[in-house]
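To start, I am sharing the structure in question, which I have written as structure tokens.
Note that one protein chain is taken out, while the other chains of the complex remain in position.
And then chain A:
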Amino acid sequence: MGGNKLNNFKHGTTTLGFVFKEGILLAVDSRASMGSFLSSEQVRKVIEINEYLLGTMAGGAADCQYWLAYLANHCRTYELKNGSKLSVAAASKFLQGILIGYKNSGLSMGCMIAGTDLSGQHLYYIDNDGMRLKGDIFSVGSGSTYAYGVLDNHYRYDLSLNEAVELGVRAIYHATHRDTASGGVVRVYHIHQNGWTKVHDGIDVVDLHYKFAQQKGLVGDGDEAKQRLF
């Protein structure tokens, strides 16, 4: 399962997350494909683990759904037994421990764990190789290269919430535009000190395409002379 991850098109998805001054923004697409067959345009790739933790899904849907639900179960049991919540570091480390145990057995997962705890908002990347990375910007999936292009261009820590949402939406849109395995709608979540909020439940990327085109002055009447770039 090693090799060049960036070209591993089995992960037909684009998911992204970044840390900024208002917390963490997660944005995902919603397409599921089986080869060249589009099985769904309405998949939910952000899994609500509990009121203070979110997980994103890339790779095998079954693996992600099951193990993130298992993680949710474990977090809750821990909270009940010990009277205090697991930190984001602890929850992500626990998941890594599970995935290392199944290394080389064929699990396929590229998740981000994002959440809030007593020490702030934190973002981790975990995958089926047992890798766990803490970071400020991640994008996972076949469309991640396109998303990184947009993200790295415009990311600043001091983005406002609106700017961050706009950036996340744009990055996913651009990935869905160029990557055939990504598409559907964009879903956006915001993690802050009081938990998480669903900012957008599903913005159709086709609508976004025409909205952004119009912003560039492209109205589809074929008159290239009118084109102006921002």
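Methods note: contacts are C-beta pairs under 8 Å (C-beta built on N, C-alpha and C of every residue); 3 or more make two chains touch, one makes a residue touch a chain; residues count from 1.
Operating definition for what follows: contacts and distances are computed from a predicted model.
Think of the chain that is not pictured: of "Proteasome alpha-type subunits domain-containing protein", "Presenilin", "Tubulin epsilon chain isoform X2" or "Gap junction protein", UniProt labels it "Proteasome alpha-type subunits domain-containing protein". Remark: the omitted chain is touched by one listed residue; of A:I24, A:V46 or A:L86 this is A:L86. Annotation: of A:M34, A:L80 or A:L118, A:L118 touches the absent chain (contact as defined above).
Annotation for chain A: contacts to the undisplayed chain at residues 81-84, 86-87, 89-90, 93-94, 97, 118.
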